[in-house]
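Every protein chain of the complex appears in place save one, which is left out.
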Amino acid sequence: MATVGAATAVVQTSGDGDAASAASASASATTTTSPATSPSADALEQVAPGLARYQREDLEEGLWARPGLAARDRHLVTLAHLVGSGQTQHLTTYLEDALDAGLTPAEVSETVTHLAFYSGWENAASAVGPLQEVFAARGVSAQDLPAASPDLLPLDQAAEAARAEQVQSTYGEVSQGVVDSTGEVLFRDLWLRPDLAPRDRSLVTVTALVSSGQVQQIPFHLGRAMDNGLTEAEVGETMHQLAFYAGWPKVFSAMPTVGEVLAARR
Amino acid sequence: MATVGAATAVVQTSGDGDAASAASASASATTTTSPATSPSADALEQVAPGLARYQREDLEEGLWARPGLAARDRHLVTLAHLVGSGQTQHLTTYLEDALDAGLTPAEVSETVTHLAFYSGWENAASAVGPLQEVFAARGVSAQDLPAASPDLLPLDQAAEAARAEQVQSTYGEVSQGVVDSTGEVLFRDLWLRPDLAPRDRSLVTVTALVSSGQVQQIPFHLGRAMDNGLTEAEVGETMHQLAFYAGWPKVFSAMPTVGEVLAARR
Partner (left out) sequence: MATVGAATAVVQTSGDGDAASAASASASATTTTSPATSPSADALEQVAPGLARYQREDLEEGLWARPGLAARDRHLVTLAHLVGSGQTQHLTTYLEDALDAGLTPAEVSETVTHLAFYSGWENAASAVGPLQEVFAARGVSAQDLPAASPDLLPLDQAAEAARAEQVQSTYGEVSQGVVDSTGEVLFRDLWLRPDLAPRDRSLVTVTALVSSGQVQQIPFHLGRAMDNGLTEAEVGETMHQLAFYAGWPKVFSAMPTVGEVLAARR
């Protein structure tokens, strides 16, 4: 997990696939911090001993070890929150940890692409540098990544027609440009790209909504997420993950609406 | 535009007004990326080929080329969003592109000054370094910039009296300090500074509101923007520009309120 500290970070960012050099880096890393990539447990201890304890007891041994949401999904949620809110200071460490936990380079790449639309273009663009660094260190190449124009997943024509009509009637009088791009770029293209499963794309989207306080947009996307396979238990633990990473207030503000969506589907 | 990639960025940030050296930089720039200032098209291709395609097709050849809102205004909106939300990683590139598109140094300077009050002091302060860098490279000097205390535009006494009374009655019981500063610093000073037109000041303000999710403040400022000359078509395309740059959810959350303002004025 991303909070595991300097040792992991140093090993991973030095990684060139050479096991010997990685082992050597690991040996020295145990006594070195890497402030450029992450506040290590040592750094936390030095300035905020309470925070260091919470990180160890309530994050590393607590939240991240809980059932209800797979570690790989916790990484997806955490990464989506960080990229979507432009928090890049320790992003290489979080990216390394996410890849170690089983997210593929293609999934991470698509997550950033998806967030360009759901969290703003420049937040995605600001993740490109860290992504380059991490992919280069791991030897990720073009064939590991999604194509620019892959074969798209099939479109659910009925659901898309209903969505399009709702958006047209709500927003058409304000901005036909937004309405058109919503259909053409988002729902008839982005959402159909195959390298991030619709369920994961929904999880990323719901995370972006909670993380940016956009509660009004939750009902549509949470419903879609559950249609795409997200379970109630996973929704609950996603909120728990976000309480720690996006902060309690945003989760408390979102949970009544989340609760209404869950209740309506029971 | 800001997303045009490394070649433009390198030429512009190397710019010292010397055409020969700029041309030389341009020649080499076509094969170099400049990760310090902007993710180039090459960098995007390397880590997120889909995002690179969207940038080319839907931003560069799509959004930025659309009618309804002048390119200069699209830069003003984009810049206001980035400065107002503290997204400084590629800000020098966006600033260069905005100046190339016709925004004057004085307008850019006033935009940052205006955002200190509408997006928080430190977001404006965080743009000062990039601004220094870009202005220095272009030889912008004191006489190109607004005076500290210029002759102010005339005050609309009746409108200001109505605004002051509304703010006093709504907020006076909570904070007379806020009420007083709103009148003295904002509406009897900042808004009357002549180096950014009231219509542009309103466009910057509405952008800051959508970008930070402050929907409740939209009716007053959008009405003021249209009183100041912003057209319905421009409002619609501002929302479209912000869908891409501030993200879809913030625009979707704002549009019902925007629609009510438009409808009430028809």
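Here are some notes:
As written, the chain order gives the labels A and B, with residue 1 at the start of each chain.
Just so it is clear, a residue touches a chain if its C-beta (ideal position, glycine included) is under 8 Å from a C-beta of that chain, and two chains touch if they have at least 3 such contacts.
These numbers were taken from a predicted model, which means no experiment stands behind them.
Of the candidate positions B:58, B:110 or B:200, contact with the hidden chain is made by B:110. Within subunit A, the residues in touch with the undisplayed chain are 3, 35, 38-39, 43-54, 58-59, 62-63, 66, 68, 81-82, 85-87, 89-90, 213, 235-237, 239-240, 243-253, 255-256, 258-259, 262-263.
Against the chain not displayed here, subunit B makes contact via residues 86, 88, 109-110, 112-113, 116-126, 128-129, 131-132, 135, 142, 145-150, 170-171, 173-178, 181-182, 185-186, 190, 193, 208-209, 212-214, 216-217.
Following the convention adopted for this analysis, only the chains that are shown with their structure count from here on.
Mean C-alpha position of subunit A lies 28 Å from that of subunit B.
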